[in-house]
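One chain of protein is taken out of this complex; the other chains stay put.
This part shows subunit A:
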Amino acid sequence: MRFLPDAEHRELARTLDGLLASADTPGAARAWAAGDHAPGRALWSRLAETGVFALAVPEPYEGMGPLPVELAFSFVELGRHAVPGPVVETVAAAALLDRLGDAGAAAWLPRVAAGKAVLSLCAPEHGGPYALDADAADAVLVVDGDVLRLAEGAGPVQPSADPVRRLARPLGGTVLARGPEVARAAGHAAGVAALATAAQSLGLGLALLDRTVSYIRQRTQFGVAIGSFQAVKHRLADTLVALEFARPLLYGAALALAAGSDAAPREIAAAKVTAGEAAHAAARTALQLHGAVGYTAELDLSLWIRKARPLRDAWGTPAACRARVLAS
């Protein structure tokens, strides 16, 4: 047993972190929220060059995957930088199409791997009734029971609590596949989505903690750094505890998924609820300890704060995840 990141995992994370840190990711997120997808799509292409999307696509379709562990490490970095767009939905849709083969894998998966196709996915039995960023996607897949459709379009954008997340109901469409294998594949895809969302949450929470610690160390009141106050310290300590114990659940779940373990759905659910709650708590801490300036939209911190709760609930609410953990 060696339950630690391998050198390649650390290198993958470092590469993505470096790319996203120097790419004005907050600017792309703000443009995305305003309906301007160009900077976000440019960022998407650069991410694809690092191979992130290929991790979700198997070799016959010009990918390198599926590699859930590497996907988890990557999505921690996407969350750390609050990358805009349906990144989770794209890799989940890729998992779905891969399982169903004839339904469109050959048409879409090579383009996903290359970063040329942005996909959205709506599966009301596993998530909400909306497709994320349908207006930016090249295809919107919809799973209803045992029917897979390619939507014709989407309804008007329903603003989310996180303005960077643009939700819409998918409309109409043509049937791509039908049968029990569709429902099974959707269950698998939802697991991939939950794992990737958990990873995003962990990264988001770590970034919120980092930014808050930096602020707390330089902000002075009463003549001293407010980071010297025990009430402040203990809140940040609890934030770190919660995030650090979500981390091994995430990687354990990714290993279970990679191994095709029967326990994978339970382990993914455990990771999802724990990372989601930890990031949400980190957002509350970040806001409280920044004080009034944290309550402003101008500060980029708002991009992270506002994403925490929607990610906590996407692809498995806390209650749904907890129920799944106890399901035998």
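Here is the rule we use: a residue touches a chain if its C-beta (ideal position, glycine included) is under 8 Å from a C-beta of that chain, and two chains touch if they have at least 3 such contacts; residues count from 1.
In this text, contacts and distances are computed from a predicted model.
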item	value
Protein name (UniProt record) of the chain left out of view, among "Peptide ABC transporter permease", "Cytochrome c-type biogenesis protein CcmE", "Acyl-CoA dehydrogenase" or "ATP-binding cassette domain-containing protein"	"Acyl-CoA dehydrogenase"
Contacting the left-out chain in the complete assembly, out of A:Val273, A:Ala286, A:Leu301 or A:Ala314	A:Val273
Residues belonging to subunit A that touch the chain removed from view	1-6, 9, 69, 209, 213, 216-217, 224-225, 227-230, 232-234, 236-238, 240-241, 244-249, 251-252, 255, 267, 270, 273-274, 318-319, 321-323, 325-326
